[in-house]
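All protein chains of the complex are present and in place, except for one that has been dropped.
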Amino acid sequence: MSFTSIMAHGLTGLGALVLFASGLGVFRMPDVFNKMHAGTKATTLGSILFLTGIGFFEPSWIPKLLLIVLFIVLTNPVSSHALARAAHNEPSEKPDNLIIDDLENSKGGER
Amino acid sequence: MTLLAAASIATGVMMLVAAVAALVVKKLISAIIIVGFVSLSASILFLLMDAPDVAITEASIGAAISTVIFLWGKGKIGGEE
Amino acid sequence: MRKAPAVVSTSVVLLGIWLSLTLSTDIQEISIGVVVSLIISISTHGALTGNLFTLLRPKKFLAAAEYVLFFLGQMVKANIDVFFRIFRPVIPIRPGIVKAKLRLKSERAKAIVANSITLTPGTITIDIIDDEIFVHWVFLPGGDVHEQTQSMVDSFAVRLEKIFE
Amino acid sequence: MIRTIVGLIIVLALSVVVISSVPDYSLPSGLQGVGQDYTERGVNDTGSVNLVTAVVVAYRGLDTLGEVVVLFSASTAVVLVLTLVPMGANPTPSSSIVAFTSGVLPGSIVLFGIYIITHGHLSPGGGFPGGAVVASAFLLVMLGSNKIPGKSKLLASIESLAGVTFGLLGFWGMMMFGQFLNNMVLPAGSPGKLFSAGIIPLISLVIGAKVASELSGVFSSYRKAGGDE
Amino acid sequence: MNAQSLFYWSLAVTALGLVLIGLWGVLTRKNILRIALAFTLADTGVNLILVWSGFLPGRSAPIVDSSVSSMVDPLPQALVLTSIVIGVAVAALFVVVGVLAARKSGSADVRRMKELKW
Partner (left out) sequence: MSNTFLIILFALIGGGLFLSFLRLIIGGKATDRAVALDTTTLITTGFLVLVAFLQGRAMLLDVALVYSVLSFLGVLAIARYLDGGLK
């Protein structure tokens, strides 16, 4: 077992595990915002680890894999943020378990 | 080969369940989201059927453009189902 | 002409993207890539990267490198946090949305801070209204919540300020 | 309720008919007819490594011209019918992060679309998916920015220019070799290079421009029907 | 039944099932946009069947390479490629006409679109 082989197996395995954890998190978490915690962070790191691991298996693919990683890191938080904003703005979509909610208060002040 | 066969069967089952769900689910917006998933799994199946060109086309059309067209239509009709 | 550095740095980045897409260093690919990336960067006024040449100064380069390392560390921490949370039988949550002040001025810096906060432990950005940022906590920290949030936001903002000023 | 059950019965009957019409459930042994021919001679005939693009652009180029016409008439119909839809309410403005992203990312998405279009003969892709990707960049601008991009004149001229160019490229082959859309009016080059496969890259580019401008035209007319003038 | 033939026929069953589900939706749903969704589902199913008709398990994608010995049929793939793009244009037309009809009759329910009956 060489160093590359160990890194490749370890990173792909870990990445797949994190991707699985994100799926589990999206399934188990109770409300939208908490689902987003699992659905954004875990998928981003999971993709990074998994694609880097594949890069250790196939070194000539590394530029393209890096490009996929770059696009995921740039776009994933944006879509998640847009969804979070939508979930907060729409009264029927908003979860009711928030302990404090400064955004609602500041919106109330504006009206 | 066995792995790919298992993957295609699993994807196909998920796709059929999602297609039925898209037609029976209550809200139209949920139906549109689920149709997005159907197109995603169709893209996987195209890739498994050795048709990467078709997979790319399905991904580029089904992921964004057709979703947006339906959302626009729903926004223009307005009101609940 | 004022935007020339931004256009040049954008087209360099776009050329890099093109070459990593084609996975080849053939002369035909490079020439077409140069033409296409120049056209795109001129017609978008170099919006992709802005002026990247300021990063070549050693001080700023170090600041940027520090930011990236800090961000990666925080992201790994975030995932360990999420990982151990979702495998519990009962998921421990104490959610809340807290606001904090953001001192940064430029849109780019604001977007980077918001995206970094979304990817780091326990927090996602809900909205930015003017200079206030609204952060959702999965588990509200003990003590003064507003102070904790402010210090978390500042830990990113201070590092970014060194890059953008 | 009665509708659902009748529909279910019809569909089940249809599925029984289809399943019973399959003669035997074995694997076919190989390709027959024209498919076999294309896989054997495709690279020598057209110089294109990607045989799907070779079929779309070279062997069946005339069909593709017809399909582009279908796409054109469908999108024109959409735009025409949309002028009958009255204006809607004002949309909510997007947040600053989304607006910023929609200003930054479209350039790289367009670059990506151009990569897919120009490498249609080397890797998966070609005019149709590449044009859709370029149209998606336009879509991102419209989703994020709060202004309506008003370049429909440019779009219309690109669209008609692309259509005319397609026809002219076809007639070029007709004049030189007496065959519409003959591929070999340009040198075939060595397969695998960017400049190879005759006029296939050019026609891919034309198809891409056509698809992108038509889909973008549909989007911008949707947006105009909904916004306040 | 070995793995290859299972792979082959399961794809056919999936594609056929999608067409039938889409047909069922077109026959039984009442909202005009829901019918349009069912229509696109059937469209996707038809595309899957067409690509499947040129597919053989164990061969590779029709992009010639030094490592490739046998390929699947490129012709159905080329047809489907254009069919998908045409399909989205047709769906857009469907949605727009549906929007007009819904505005005329005041609801998206097809049973109340009296002007479309003849």
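Here the chain labels run A, B, C, D and E in written order, and each chain numbers its own residues starting at 1.
Here, contacts are C-beta pairs under 8 Å (C-beta built on N, C-alpha and C of every residue); 3 or more make two chains touch, one makes a residue touch a chain.
Here the structure is a predicted model, which means the values were calculated and not measured.
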Option from D:Ile109, D:Leu155 or D:Leu169 whose C-beta touches the chain left out: D:Ile109
Absent-chain interface as seen on subunit A, which is shown: 8-9, 12-13, 15-17, 19-24, 26-27, 32, 35-36, 38-40, 43-44, 46-47, 50-51, 54, 57-58, 60-61, 64-65, 67-68, 71-72, 75-76, 78-80, 82-83, 85-87, 89-90, 92-93
For subunit B, residues in touch with the removed chain: 3-4, 6-7, 10, 14, 17-18, 21, 25, 27, 29-30, 32-34, 36-37, 40, 43-44, 47-48, 52, 55-56, 59-60, 63-64, 67-68, 71-72, 74-76
In subunit E, positions touching the absent partner: 60-61, 63, 65, 67
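The rule is short, and it goes like this: only the chains that are shown with their structure count from here on.
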Reaching subunit E from subunit D through chains that touch each other, fewest steps: 1
Set of chains whose contacts include both subunit D and subunit A: C
Chain centroid nearest the full-protein CA centroid: B
Cα-centroid distance, subunit B relative to subunit C, in whole angstrom: 31
Interchain centroid distance [CA atoms averaged], subunit B/subunit E, Å: 10
Centre-of-Cα separation between subunit C and subunit A, whole angstrom: 15
Contacts with 2+ other chains: residues of subunit B: 51-54, 57, 61, 65, 69, 72, 76
Junction residues of subunit C, two or more chains touched: 17, 21, 114-115, 125, 127
All pairs of touching chains, each written as two labels joined by a dash: A-C, A-D, B-D, B-E, C-D, D-E
Complex contacts: residues of subunit C adjacent to subunit A: 17, 19-21, 23, 75-76, 78-79, 82-83, 85-87, 91, 93-99, 114-115, 118-120, 122, 124-127, 129, 132, 134, 136, 138, 140, 145
Complex interface listing, subunit B residues touching subunit D: 51-57, 59-61, 64-65, 68-69, 72, 75-76, 78
In the complex with subunit D, residue positions of subunit A that touch it: 74-75, 78, 81-82, 85, 89
